[in-house]
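The complex appears here without one of its protein chains, the remainder shown in place.
Should a chain be cited, it is by its letter among A, B and C, assigned in written order, with residues numbered from 1 in that chain.
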Amino acid sequence: MTLLEIRDLNVNYGHIEAIRGISFSVEEGTITTLIGANGAGKTTTLKTISGLRKVHSGSVFFDGKDITNAKPYERVKMGLTQSPEGRRCFPGMTVMENLEMGALLRKDRRSAAYREDLERVFGLFPRLQERVKQAAGTMSGGEQQMLAMGRALMARPRLVLLDEPSMGLAPKLIRQIFSIVDEIKAQGTTVLLVEQNANQALKRSDVAHVLETGKIVRSGPGEKLAADPAVKAAYLGGDV
Amino acid sequence: MNNIISGLRARLAPVADRVGTALEPVGRVLGMKSVKYPLRTVGVLLIYALPILHLPLINTENSDFSGVLFTVGTYVLVALGLNIVIGYAGLLDLGYVGFYAVGAYTVGVVTSEHGQWPFFLALPLALVVTMASGVLLGAPTLRVRGDYLAIVTMGFGEIIRIVARNTDWLGGAGGINSIPSPPDIGPEEGLFQIPHLSWQYGYPTIDDRVTKVLHFGVLDATPYFWMILTTIILVICADMLIKNSRVGRAWEATREDEDVAELMGVPTFKFKLLAFAMGACIGGLAGAMYATRVGFINPPSFPLMLSLLFVAAVVIGGAGNRWGAILGAVIVAYLPERFREFADWRLLVFGIALIVIVSFRTQGLFPGRQKKRVAQAEKEVQKLEEGAEIV
Amino acid sequence: MEFLIGNFAELTITGLVLGSVYALVALGYTLVYGVLQLINFAHSEVFMWGTYAVVWVLTLLGASGTSSLAGAAGYLAIALVAAVLMSGGVALIVERFAYRRLVRQNAPKYIILISAIGASFVLSEIMGLRDKIAGFLGLQGVLGDYVNNPRNTSTLPVEIKPEPVLQIGNYMVRDTELLIIISALIMMFVLDQFIRRTSFGRQIRAVAQDPEAASLMGANSTNVVRLTFLIGGVMAGVAATLYMIKVGATGFNVGFVLGVKAFTAAVLGGIGNLRGALLGGLILGIAENYASGILGSEWRDVTAFVLLVLVLLVRPSGLLGESLGRARA
Partner (left out) sequence: MRAIKASQLLVVGVASALVLSACAAPADTTEGGSGSTESFSIAYQGPLTGADAKYGEYAKAGIEIALADYAAAYPDGPTVTAIYSDSQGDPAQAPALAADLINNADVLGVVGPAFSGETEATEPAYSEAGLVTVSPSATRVSLSEQGWSTFFRVVANDGAQAPAAAKLLTDVVGAKTVFVIDDASAYGVGLGDGIKDALGDKVIGSDSVEKGSTTDFSATVTKVTASGAEAVYYAGYATDAGLIQKQLTAAGFEGTYASGDGSLESTFIETAGEASEGAYLTAAAGAAGDDFVAKWDALTVSDKGSIGVYSTEAYDAAWVILSGIGEGNTTREDVLAWVAGYDAEGITKHIKFADNGEIDGAGGVYYYLVKDGDFEAPVAID
């Protein structure tokens, strides 16, 4: 079943076209990956899906509903969350408070389901449990990344957008993060991943798209794209 | 110096060209190839002639028009000075009235309270004293950034007023009176006399009022207006030179990003202090002229509210653009006098006007040219942001 | 100096009373600053409208004569509700008409400051012209007493007589003074807990720290900003009630002067920091009293501003620093 569908999306900054007519869809229960160079439009695509950027033309459907002009919080309510680029944890809040922020729109704060979700996040990121009372701003980059992902999961989303989760992390941590991405999928949450770390990302993607200057230039199953010589040459060069 | 002039020329040339092109048809009608200089001269002459022409519609009822023009002139001068501080250097000063007061008090002290200096000798002293006070107040306060500066400067504005009030040497609460007018230049009857127009019957006739040129009496504000208008023109020229010099660029860099400016070798503190001192100096100049025109100053003449009006003038005109600042000053000072019939409603209408103006022109009426550039650049930056990912 | 020592308790306690009002008003500045990084110049008028709500509602209830604090408790409770509603409502109006559009368009700070100054003029002038506005609307007959002499002082119809209740040092603390200090502390505590512990509070802090990330979590930033103004207004309403209990009189221009001081208090404590607002308010109140005692009251405002400059030179972001977001707010 198609969970997210992008049709003919165009996004402009002033007169500059950042996204030029891209279309793709994300099937429920899969990992879909967008790869591409700096400035290709990956982050813009995610911000548009989350409602942080206005669409110039085209439309976005989530779960069969047109959400092109929906507010970010309306999308969160429908089950679409994002772990943004650069983590963007609330530095002045504790880990617990950050997680609670993730569950902002949930009304079942006292329910078993909520506690279950919290346990699930702590299961994925045991480090977070150790530091529930620590201010997020004082944690390391890797820990903040975990927090950002955990926070996005706390809304019990159907689709989670992960923007560059491996950015700026040590190789060992990167592997850990990616195995958690697998875990998230295994637990039944659909993932839309944006990565520069193409090798790791493609390996586990059901579908992947390559973006170049705002357009999708190549699509296919992750493994297949990873084997594509052109993709290899362009994106898999010095990868970990 | 050459640098400055060629820079100035380069900066002005396109503007002049644009004006020239726009006015070309006028030139054709008048049979001239280029009309920009004659036209500009006529424009300036027209402004000089305003107080004697008493043009209908812009003339003020119930309030002497040349007196109003003088008040507008002081606001314009103040706005030019404050524009350097807010518009060029990006320092929000909510206590600018303090410098206005220092200028006025300097003149008051040396010409009336503790001396009989002639005005034209007191004026340079007022400039020096206000500049010094700008440095004195700026040195400690400019180290605080952003909004803190706003409140600290506001505090200093108040401190100056209260100190004046509590200090007997400065006339205390009673203020300083009998501040003399500037000395006349030429004979008692003025160099020559210019009659005023009257529009009483719908068409211009010659009134029996005359203005004595360069005779600074208490009855006629016109010579004072000419004095302040001349000062304004000089200040505008100086402003153009500075804005386009190395100093102007340093201010711009400091305003846009202080840290980057520092990294590029701009001693930002020094330049901020310079902006503060220059702004103070021009504010003091306006205060000095106010003092000699009104002849009486007291602490309540320099309330905090005046600072807010000054800032409003600069900002609604468009901080960073001297013409915008001038227009803002004219709006703030002239409109309330022109629409005196609204009497009690003036401040209310003014408040509404402020909200309306800024909500439709979010950069002020005339944003500075670099402001427009920045706005344009910001859009592009947003795109570049995309590419600025750290890998 | 001798005077200060001899009357230390009295000067301190009356200073705390004054400081409590500063602190409650300062909260409005600090909250809006924390979320939007803007100086809400119109907040002083939000307070002023609250004081009028107190006067009007007591007039409407037909209160008169003199009363002890306890005797007027019923009236004052109703007045408190009225003031909170009024100030909260005015704060929302300010947000709607002077801020929202500009904030959305990402207008420069100065511009928004000017809009706020404009709003401040409008609000105080509406109060100062209420007889003419009522006349214009044909309501002068109906509103009668409420709109008379708008430029004059309006006084509380019931006069509250303070009673000494508690001896501290050589000073008998009055019940009204005790009420004001305790109420301010309670309000601060409640607000602090609200911001720290509730979901609304967390949203405010989240928007203050990172508006975009907050909206990814599902925070509706328009609502958060509105809520922030509302809380500031509510606090101003409480301050207005306490102020009227103590001073008993108000005017269309009382906001400006108090607003400047409250804002100074907020900056002194570290703007954007709730506890800073309390600390700044109390310190400012006490400092003004001490300075008035030692140097003479004509120097109190100078003292306030000099204190501010000195603090900022040593601690550039106020006594407690800016941090609406900090875990320990």
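Basically, a residue touches a chain if its C-beta (ideal position, glycine included) is under 8 Å from a C-beta of that chain, and two chains touch if they have at least 3 such contacts.
This is a predicted model, so every value here is computed, not measured.
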So which shown chains sit in contact with the chain we cannot see? B, C
Given C:G50, C:G293 or C:G318, the correct residue touching the omitted chain is C:G293
For a quick check of understanding: of C:T59, C:Q140 or C:T155, which residue touches the chain that isn't displayed? C:T155
Listed residues B:I58, B:L121, B:V218 or B:M264, member touching the removed chain: B:V218
Of the residues in subunit B, which ones touch the absent chain? 25-26, 29, 39, 42, 45-46, 49, 53, 60, 62-64, 66-68, 70-71, 162, 165-166, 172-175, 177-178, 194-195, 197-198, 200, 204-209, 217-221, 290, 293-298, 300-301, 337, 340, 343-344, 346
So that we can see where the missing chain sits, which residues of subunit C does it touch? 3, 6-7, 10-11, 14-15, 17-18, 66, 149, 151-153, 155, 159, 161-162, 164, 172, 174, 176, 243, 246-249, 251, 253-254, 257-258, 288-289, 292-293, 296-298, 300-301
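The criterion applied here is as follows: only the chains that are shown with their structure count from here on.
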By C-alpha centroids, what is the most central chain here? C
Computed over C-alpha atoms, the centroid farthest from that of subunit A is that of chain B
What whole-number Å value describes the gap between the mean CA coordinates of subunit A and subunit B? 54
Just curious, how far off is subunit C from subunit A if you go by their C-alpha centres, in Å? 44
Could you grab the centroid distance between subunit B and subunit C? Build each centroid from C-alpha atoms only and quote it in angstrom. 35
So, in the complex, the side of subunit C touching subunit A is made of residues 199, 202-203, 205-206, 209-210, 212-220, 323-327, 329
Within the complex, which stretch of subunit C touches subunit B? 33, 37, 39, 97-98, 101-102, 105, 107-115, 117-122, 125-126, 129, 132, 260, 263-264, 267, 271, 298-299, 301-302, 304-306, 308-309, 312-313, 316-317
Which residues of subunit A touch subunit C once you look at their complex with the stated criterion? 50-52, 71-73, 76-77, 81-82, 84, 88-94, 97, 100-102, 104-105, 109, 135, 151-152, 155
